[in-house]
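Note that this complex is displayed minus one protein chain, with the remaining chains in position.
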Amino acid sequence: MTQLNEASPVQDDAVLRVTDLRTWFPVKSRGLLRRKIGDVKAVDGISLSVAPGETLGLVGESGCGKSTAGRTMLKLIDPTSGSVELNGRDITHLSRKEMVPLRREAQMIFQDPYNSLNPRHTVGTIIGTPFRVQGVDPAGGVKAAVQQLMERVGLNPEHYNRYPNEFSGGQRQRIGVARAIALQPKLIVCDEPVSALDVSIQAQVVNLLADLQDEFGMSYILVAHDLSVVRHISDRVAVMYLGHIMELAPRSDLYERPLHPYTHALLSSVPVPEPGAAAKRERILLQGDLPSPINPPSGCVFNTRCWKVQEQCRVDVPLLREYQPGHFLACHFPEEKLHIGETIVGPQAPLVDNDYSLQSPEERAEEAARARRGEAWERDEPGDFGLGSKIQ
Amino acid sequence: MTLIDGALQGTSSDSFLEVRDLLVHFPTEDGLVHAVDRVSFSLEPGKTIAIVGESGSGKSVTAQALMGLITRRTATVEGQVFFEGHDIVSMDDEELRRLRGKKMAMIFQDPLSSLHPFYSIARQLVEAVRVHQKVSKSEARDQAIAMLHKVGIPSPERRIDDYPHQLSGGMRQRVMIAMALINSPDLLIADEPTTALDVTVQAQILELLTSLQEEFQTAIILITHDLGVVAEVADDVLVMYGGRAVEYGPVDEVFHSPEMPYTLGLLASVPRIDRELGERLDPIPGNPPSLITLPKGCVFFPRCTYSHEVDGQTCATVRPELESTSAGHLVRCHLPADVRRANAVAKLALIAASHTKSGDAPS
Partner (left out) sequence: MAVYLFKRLIRVVVLLLLISLVVFMLFSVLPTDPARLTCGKACTPAIIEANRHRLGLDMPYIQQYWLFVRGLFVGRTYFAESPSPIECGAPCLGYSFKRGEEVSTLIKENFPPTFWLAIGAFILWMVIGVFTGIYAALRRSKWQDKAVSGIALVGYALPTFFVGLVFLFFIVLKWGLLPYPSYVSPFVNLTQFLQTMILPWITLAIVSAAFYVRLTRTQMLETLGSDFIRTARAKGVKERVVLMRHALRAGLTPIVTAAGLDLAGLLGGAIITEAVFTLPGLGSLAISSVNDADLPVVVGITLVAAFFIVMANLIVDLLYPVIDPRVRLT
């Protein structure tokens, strides 16, 4: 095995520094006493940082905790433990009220352009909300600033007084983007920003995000399940599985020389629009269900579905360590090569009782949203963050 | 695929499945929705055709019309759909009902909402069997368990009494597939079967579908928006836009020499995991048309970046018809054939130049 280096994935000069972050949702018993019987370990000890102007992709399948992680980093959900630093300031224990001024520096874009905008507010009001909440008086007035923003994101400024339902999905996402960049934040967490959009519209929004980053130099955390989109706009990518980061590496390293077996499986599953390409690629089929985040497997959480599993994997938790410069990995038996042309079938992981009542609201929402693209759960509550106290 | 055009009109067909000029219009309060506008294609036994399009392209309505799920009470359905020699469009409700679930079956995008939430899997599978076969409940249950085993559900004799909400998304879709294939239909219509699933689960489900297709010799109509899925499993592809078929042919050909600017645009705009990275994606400008107020001429005209190469107002005013390309597939476009080809070569070369990974060039 290559010598392991004790470097940390958390850099010093970062916009956002996340150390050993945990977000657990308590699960109560059904009996008379409603005792706490466990936790949904949605995010279970992740560490990462985002450099200025950088895009960090956070990928994984539903239930891996990527969405919860993104929200916890902006304190939309309170972390269970660990710390979050925004621009060098520890925000882990700040109250909602104390967070308000910090919302200038960090904003969020949501998946669902249909439900994340208040249908009773005009576009002008929605995009102008950050100015009002933060008490910012832009030169020339809020309306002029909003219209400038609309123009910048490719909306017609004359539509200032229209309502969200008068816009198409792609345009609504542009409204969300305009709201997020209004105060020129240092960081934007984009939670599945294009997955609810049609294919031909996705590219428009992806380009918009890239152009805005070139222009304003903010950092992005891109939470997404579409590995192609993540690859296209991320500088570095973190792969999550069951609340843990399995691999964190510069984009090209991760996509071309993935080291974690799960990353291999994930990448090999992405269908490419090239007839006959399948034969020239890796082919790794995972089997069985994702384990329950209440009772994650001991040792490496991926061990129930990993085709390389050894006894050690069931006992020792692999730590996220720097395996190659900048390439962090949590695996006891890293992959040394690609398996082009081979077909690998993972072990049959036990089926998990998908107990509805035990799912965290996050997960249930994620599942629901994935199930019907374009009809999700967010509600815009202007005043706090363009999003209120919905997670409780 | 067989080449179809207006001259081939008849009253019957020897093909396994032949769709001729299928038209579906829904009257609504806002106006007439031109959901499917004279779509034609054919399918051979055991083969897979993918119908690709974005939301509002009419692909799902086409699928439902093929299943006879669109009642004439709520919509206008015209044209012919010959399935094993019989025209589905002119069948009465009872004839259709006997066909559905037996000769042709369907699976849907969201397996959770597509299974009845109040009934156990056993009950729903047994019902599917007993609607078409005269067997006892326990016999039907045995069939159901065997089928669940086939679709890869571990210990099906225990799982069969679960309710849909107790299973994971992938397992639910397996149950849907089991229910669809339990009467060994000749045709399976899969409407976005993997869209709601994670990518590793999608890989499992696609693998399952292709292996079951081999075993049962089922023909599959795959409705999807994912070009990657199409390339992986389909033999033929029909690209739909604004309710019309705009390009139709074998997958290899359509992907390697697309001639319709829309198909070309789609292929150019999706980020790809198997290519070098370009600086920017090349999106199709604008938004898909409303099916109520479709453009008069070519439905893609308002978003087309090549229409200036056609003289005058042709694209804006004249509806183009499907015509055969030099490569042999069908395309609906006013551009002269040589211009179309040149555009395609130029654009694909552009993608290739910025995207191509060494040793993995597109043919």
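Lettered A and B in written order, each chain numbered from 1.
Basically, a residue touches a chain if its C-beta (ideal position, glycine included) is under 8 Å from a C-beta of that chain, and two chains touch if they have at least 3 such contacts.
Small disclaimer: the values here were computed from a predicted structure and weren't measured.
Only one of B:132, B:149, B:319 or B:341 touches the absent chain when the whole complex is considered: B:132. Of the candidate positions B:113, B:210, B:290 or B:314, contact with the unshown chain belongs to B:113. One of B:25, B:47, B:100 or B:225 touches the chain omitted from the figure, and that residue is B:100.
For subunit B, the residues touching the chain absent from view are 64, 67, 69, 93, 97-102, 105-106, 108, 110, 113-118, 120, 127-128, 131-132, 163, 165, 176, 179-180.
One rule holds for everything that comes next: only the chains that are shown with their structure count from here on.
With centres set at the average Cα position, the gap from subunit A to subunit B is 31 Å. Of all residues in subunit B, only 54-55, 109-110, 112-113, 152-155, 159, 165-171, 195-196, 198-204, 206-207, 225-232, 251-252, 255-256, 265-267, 269-274, 277, 280-285, 287-288, 360, 362 touch subunit A in the complex they form.
Chain contact summary for the complex, subunit A toward subunit B: residues 61-62, 168, 170-171, 198-204, 206-207, 210, 225, 227-229, 231-232, 255, 265-278, 280-281, 285-290, 348, 350-356, 367, 370-374.
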